[in-house]
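The next block holds one structure in the form of structure tokens; read it before the comments.
All protein chains but one are shown in place.
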Amino acid sequence: MDTVFKKPHALTDTTMHYCPGCTHGIAHRLIAEVIDELGIEGKTVGVSPVGCAYNNYIYFNCDMVQAAHGRAPAVATGIKRVHPDNFVFTYQGDGDLAAIGTAEIVHAATRGEKITVIFINNAIYGMTSGQMAPTTLIGQVTTTSPFGRKPELHGYPVKVCELLSTLEGAVYVERVSLHDVKNIKNAKSAIKKAFKVQAAGLGFSIVEVLSSCPTNWGINPVGALEWIKDKMIPVYPLGNFKGKDLEV
Amino acid sequence: MADQQIIISGFGGQGILSAGRILAYAGMLEKKNVSWLPSYGPEMRGGTANCHVIISDEAVGSPILNSATSLIVMNGPSLDKFEGIVESGGIIIKDSSLVERDPNRKDVQVYGIPATKVAFEMGNPTFANIILLGKLIEVTKIISKEAFEEALKKTLPAKKHHMIPDEMKALEYGMHYSA
Partner (left out) sequence: MGEKLLMKGNEVIAEAALRAGCRHYFGYPITPQTEIAHYMAKKMNELGGTFVQAESEVAAINMVYGAASAGARVLTSSSSPGISLKQEGLSYIAGAELPAVVVNIVRCGPGLGGILPAQCDYFQAVKGGGHGDYKMVVLAPSSVQELYELTVEAFNIADRYRIVSMIMGDGILGQMMEVVEFKDKENIEKVEKNWATTGTQMKREHNTITSIYIEPEILEKHNQKLQAKFALIAEKETRVESYNCEDADIIVTAFGTVARIVKNVIKMAQKEGIKVGLIRPITLWPFPVKEFEKYADVPKAFLSVELNAGQMVEDVKLAVNGKRPVHFYGRMGGMIPTQKEILDKIKEILNK
């Protein structure tokens, strides 16, 4: 009998703690599949963020380093500079990357650090229970924008791919979504390409992954996927912002 | 004298700090204990510069000088600032082309040399500090001329070594200058 589907080797057997309908688990699996397919588990070091994925080091079989809130790109810089032949990736949420860690992500990109960033954008703070994120949509209700995000009070959503793609050091920038099978497949190829860009030593690569947070959005899991499609994608258009034609 | 506490002071750009450094280096070559402490920070930029140099047979305690046995001044404000801390019986050497007034102190030896003017005449205004150091080592005997030359070789980059004979001439001018 042929095995047609199995857990990637790069994932541990530990049961994940994420809420029902949360897409963190899918994102983890895609990264692990890519690590397996590229055969780089033994040479990969991941950096865990602060946020719901704070302890995702227990889910990956590669070496992992847990970082302070927002500092993953700086930590990854240190790791990569010591062992330039290793693959280093960070896994960061929108509060981590686009609020408290803005300086670190911008400058890691500016320096063209040869790391891969997986940026989970679900438009809300999950772990601290549903506060407004820098990527929260206009009108979106959160525990700290109880009457909806208002531009005059809270400003506008941060568009990370658009921002980082202006920097020369960022060579591969792509936004993907996990709301359906077709997009999940696209997400995987983007993550794979990002790792290949790192392998080729071309510079900084980032994949922004539009993700769901049914619990803090107050929407059921299926509805949450619809919400990504209907509400998030118009604000955060999918596609490649940089490095589409890189041959890797 | 086996022990000298020297303050060299003037404008940034007059070679104040490097004069002190060569002196300390020469002291080290003479197997003395030495320290060199510069003024640092914003006051250096376009303002005054000074350094404290200690050359001693004994271990150097504090590198900060509350009193000095010798003072070299290359501008007026430096004389105003440091004249009072020269020990009785100590010496003040001033660049008389830039420091107009004479020290008020009567209990110290004062030497005035128009070092900047002479350095211009020698074709290199950066020698003014060397001329003044010449007088210092002649009067105090704290280091030898030979150690000074050796220190120049050690502290100057190789591409500037061709200047050493001229620098030694400047040093000797200072040593033998009498007003």
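Every chain is named by a letter (A and B) in the order it is written, and numbering of its residues begins at 1.
In this text, contacts are C-beta pairs under 8 Å (C-beta built on N, C-alpha and C of every residue); 3 or more make two chains touch, one makes a residue touch a chain.
Because the structure is predicted, anything quoted here is derived from the model rather than measured.
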Residue touching the undisplayed chain, where the options are A:H83, A:K150, A:K185 or A:K244: A:H83
Chain not shown: contacting residue from B:V60, B:V110, B:V139 or B:M168: B:V60
In chain B, positions touching the absent partner: 21, 24-25, 28, 33-38, 40-42, 60-64, 66
Those residues of chain A which, in the complete complex, touch the missing chain: 41-45, 47-48, 54-55, 57-58, 60-68, 71, 74-83, 86, 103-104, 106-107, 111
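Methods note: only the chains that are shown with their structure count from here on.
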Averaged-CA centre spacing for the pair chain B and chain A, given as whole angstrom: 62
